[in-house]
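Following: one structure in structure tokens, then a few remarks.
Only one protein chain is missing from this complex, and each of the others stays in its spot.
Right, subunit A next:
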Amino acid sequence: MRKVHTSELWLPLCLLAGCLLLWFWLIPQHIAVFGGGAGPGPRFFPQILTLMLAGLAALRLVQVLWLSLAPDPEVTTGSRWRRELAVVVTLLLVYPAVYWLGVLPTCGLLIAWLMWRFRMPGLWRIGGVTVITIALFYLLFVVVASVSLPTGALFDLLP
């Protein structure tokens, strides 16, 4: 039998833990049942799904532990995937930035910062492309599609 990678065990174990969380806390605490309705209530479907998920997670655990599964070539190596996750977690900062600065200023900063991170040369080029792109997006979303983009909490504080 081939050696089991610990990374392959994570998924079924996390899923089983998630199922326990769903069964004992999320479903009883966060689904209100008013009673009186005919047939199965609102908890029925999530409960069935949780049971099925737990069963499949257990099956996957058995597969990983006992069967000789070919490792997936698509799966990235540990250090690489941690770096990828770090990039995405950094991108999560976009949300507070949009909240405080507004959509368009955040998008402008984002384009400039990302172009620099993508190793595009020349500050003038980065600045020029940023300005043109933001103008284009403003035209597309605000003028053509009539989407009112929020200005941000910082600008609301201004007198």
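Basically, a contact is a pair of C-beta atoms (placed from the backbone, for glycine too) under 8 Å apart; a residue touches a chain by one contact, two chains touch by 3 or more; residues count from 1.
Just so it is clear, contacts and distances are computed from a predicted model.
J.: Leaving aside the chains on screen, match the unshown one to its UniProt name from "Oxidoreductase", "succinate dehydrogenase", "Tripartite tricarboxylate transporter permease" or "Sarcosine oxidase subunit delta".
T.: Of "Oxidoreductase", "succinate dehydrogenase", "Tripartite tricarboxylate transporter permease" or "Sarcosine oxidase subunit delta", the absent chain's UniProt record names it "Tripartite tricarboxylate transporter permease".
J.: Tell me which of A:24, A:66, A:81 or A:155 is the one touching the absent chain.
T.: Hidden-chain contact among the options goes to A:81.
J.: Touch as defined at the start, partner being the missing chain; which of A:20, A:65 or A:94 qualifies?
T.: A:94
J.: Residue-wise, where is subunit A in contact with the chain that is not depicted?
T.: Touching the chain left out of view, subunit A contributes residues 10-11, 15, 22, 26, 30-34, 37-42, 44-46, 49-50, 52-53, 56-57, 59-60, 63, 69-70, 72, 74-76, 80-81, 83-85, 87-89, 91-92, 94-95, 98-99, 103, 106-107, 110-111, 114-115, 117-121, 129, 133, 137, 141, 145-150.
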